[in-house]
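Right, chain A next:
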Amino acid sequence: MHALLTLILSFAGALACGLMPAGRARQIRWVALAFASLGLLTALHCALRYGGSGVADEVDWPWIPSLGARLAFGYDGISLPLLLVTGLVAVCGVLFTWELKERANEFYAYYFALVGGVYGVFLSRDLFLLFVFYEIAVVPKYFLIAIWGGTRKDYAAMKLVLYSFAGSALVLLGLLGLYFGANASTFTLQELSQASLSAPLQYVVFPLLFVGFAVLAGMWPFHTWAPTGHVAAPTAASMLLAGVVMKLGAYGCLRVAIGLLPLGAKVWAPWVAALAVVNIVYGALVALRQTDFKFVIGYSSVSHMGFVLLGLATLTQTGLTGAVLQMFSHGVIGALLFALVGAVIYSRTHTRQLEEFHLLIARMPVIAWVFILAGLASMGLPGFSGFAAELHVLMGAWQSPWVSAGLVVLAGAGVVATFGYTLVKIHEAFFRPRVASGSSDKEGLYEPMTAAEIAGCALLLGSSLLVGLFPSLLTDKMQASLKLIVDRLNEAR
Partner candidate 1 sequence: MGDVFPQLAAISPDDAHGARYLLLAVMGVVAVGFAVAPLLLSALVAPRKPSEIKQSPFECGLESKGDAWVQFRVQYYLYALAFVIFDVEVVFIYPWAAAFTNLSTGALVAMGVFVLLLAEGLAYLWIKGVLSWK
Partner candidate 2 sequence: MNVMLYSMEIAMVLSGLGILMLDLGTPARGKRDLGYLAAFLMSLLLLQSVFMPEVQDGFSLLSSGHSITEGPGYKLDAFARYFKHLFLLAAILVLLMAVDFAGTLRARLAEFFALVLFALTGMSAAASATNFITLFVSIELITVSFYVLTSFQRGQMRSLEAGVKYLILGAAASAVLVYGIALVYGATGSMEFAALGKACPSAEHDHLLRLGLLLVIAGLGFKIAAFPFQIWVPDVYQGAPAPVTAFLAVGSKAAGFALLMRLCHHLRPDLRELTLTVLAALAGATILYGSLCALRQRNLKRLFGYAGIASAGYLLLGLLALNAQPGASPSGAQGCHAMMFYLAGYLIAVMAAFTVLCHLDGEDEDLSVLAGLHARSPLLATVLTLSVVSMAGLPPLMGFLGKFLLLQSAFEVLSPHPAQLWLMVVALGGVVISLYYYFGILRAIYWGGGISPGRPAGESEAITVPPLARLLLIACGLILLWVGIFPQALLEWLGDAVALFR
């Protein structure tokens, strides 16, 4: 199946769900599941077919000749894991919102518009097209949070929009600088990567592009949209936000900022590394202090994205591999954690305050154990994808001349902090008697997981385990594409 099918299926799904009558929630969710699953199957098929180097499924149609923008699509080893994670999260998002009744048609219309925008970014081989898809995702995000969201949804939705758009504004500025600086007649990545850009220009444009994209990746100090946005969003949306949308930013940093501006990247890499380590440590420490379960996961996302950024800052083959692997890994695990906290546990306890939970391990044993597994995966237990990813990142950071040893040690401390908050929060959530009085967490056993929830958990945990046990499944496919970037970095002076 052609990779473009993911894109087409998503927008078709948005249209189909949007046009169905609102009352038919049952049918709508099956239609949604069908479209999402077909998208995942397409992504899987692409992954199996991908030969390991070059750009596959390339199409290149003229679009806006006067601007030099082309409808150029295709995927390489870097896009591939991200396509997969998008497909996975999209399917599981539908599974975990199986009970949604309120305005279901609109919900899935925005949901698939967002998914489509994300696929579009990962498939674009033209910078302008990439930017367009990047922006398309803004409106659905806003709607998903602001209509179906929870805690302070208006504030969170607006904050998310303004942050991501401010990031886009920087990206746009960088984009124009790149376009005119390269004296290019097109926006295609192919041509721009061959253009010779002067060093001073790269020094100026790189921070614009990198910071612009990194806002969406949750880089400190621009991360504050992430916890509030994740907490306010409905489950499926927070899964997408944490699992996929944050990867958009990181992907942009890698593909555009580092990929096109090697000289700029080399100059700024130490700064990026420093910020990334702040992300890791700060996210972990703040997570430790949270009492709202969803905020814990929100800040843990910030911390985990720090590893992605650190991997990017290494500018080495190993580090970049780790970064992409971490994008996949956090996409899967982050989505799972948000699903468990936001849907599975919350729908039973009707609270997310940790001090109101009462010995949940005895009252929802299966769910608790699934969460504990997910938590272990999140803190990087060997056997899960997170371990392989963080290992690659830290190894890359050791090798990298741009990341000082002190920073690596600090990042290692961040890993320890991650262990700390994960275990503490697991204890507080599941093994601790109620602390607060007047809780809405009732006595007695909770009903077991539904079939949809089991399927979703199995899919996400399974894929994390699979990649954790056999990381070469993904890493082998990435090497050639990453090598192109690394070679450019080494050649540029």
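Note that in this section a residue touches a chain if its C-beta (ideal position, glycine included) is under 8 Å from a C-beta of that chain, and two chains touch if they have at least 3 such contacts; residues count from 1.
How these were chosen: all candidates are chains of the complex that A comes from, given by their letters.
Computed from a predicted structure; not experimentally measured.
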item	value
Touch assignment for chain A within the complex, options 1 or 2	2
Interface residues, chain A side, partner candidate 2 - complex	62-67, 106, 132-133, 135-136, 138-139, 142-143, 146-147, 154, 158, 161-162, 165-166, 169-170, 172-173, 176-177, 179-180
